[in-house]
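With one protein chain held back, the other chains of the complex are shown just where they sit.
Here is chain A:
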């Protein structure tokens, strides 16, 4: 056979080489899956060992929980994604947060008539603790935030709005855009806000301010006080308990507002 250069023969050779490469490629994938399976088993063992030494630490120490969650997030792992995941099964973190999720939903539903579906993280924390009872484990606000982030996926409108150093938790599928959020943040200081305050702080036109306030009224998140001296005041019931050192029960709140 005489030497072949570029031509049919070279192409044929190339095709053969490609086919062999492809074959090896498939085998490689199978190998890698087998390798992953083995490594998974090993990891499971490591996790079991870790759990036997430190499961209690995670349960009792909220700072450790935060560190744990942050490290998982950094490497691209979500320990709360599934109840069937290793983390959930072996460290017990799953049940802790999923149950907390249920409790958060129930509290928000119970108070929705009062605050339109907006509640401070503090008040939510208080109410959840009350509901959990004496023998349950203590939970931190960070725990609540993580549970809420997971709840969002159920399409229920749960949202976390930063205001003045804390957070407002939204639990209804009402649309709250940037304008609404900024006004909520402005109202957080005194528990209420007026049109003129919005205009002077944010340099908005009257109509824009009024639109936002009307939207909050419609959603039941704000109450209007026309009897205040000066501008009518738009109060946020979600912020009531922040302002007073005395606890107001839902019954008292109903009586107080005509």
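Descriptive notes on the structure:
One rule holds in what follows: a residue touches a chain if its C-beta (ideal position, glycine included) is under 8 Å from a C-beta of that chain, and two chains touch if they have at least 3 such contacts; residues count from 1.
Definition applied: contacts and distances are computed from a predicted model.
The chain absent from the displayed complex carries the UniProt protein name "Vacuolar protein-sorting-associated protein 36", chosen from "Checkpoint protein", "Vacuolar protein-sorting-associated protein 36", "Ribosome production factor 1" or "Proteasome subunit beta". Of A:11, A:71, A:110 or A:228, it is A:71 that touches the chain left out of the display.
For chain A, the list of residues touching the undisplayed chain reads 22, 25-26, 28-30, 32-33, 35-37, 39-40, 42-44, 46-47, 50, 53-54, 57, 60-62, 64, 67-68, 71-72, 74-88, 94-95, 98-99, 101-102, 105-106, 112, 122, 125-126, 129-130, 132-134, 136, 138-141, 150-157, 172-173, 214, 217-218, 220, 224, 242-247.
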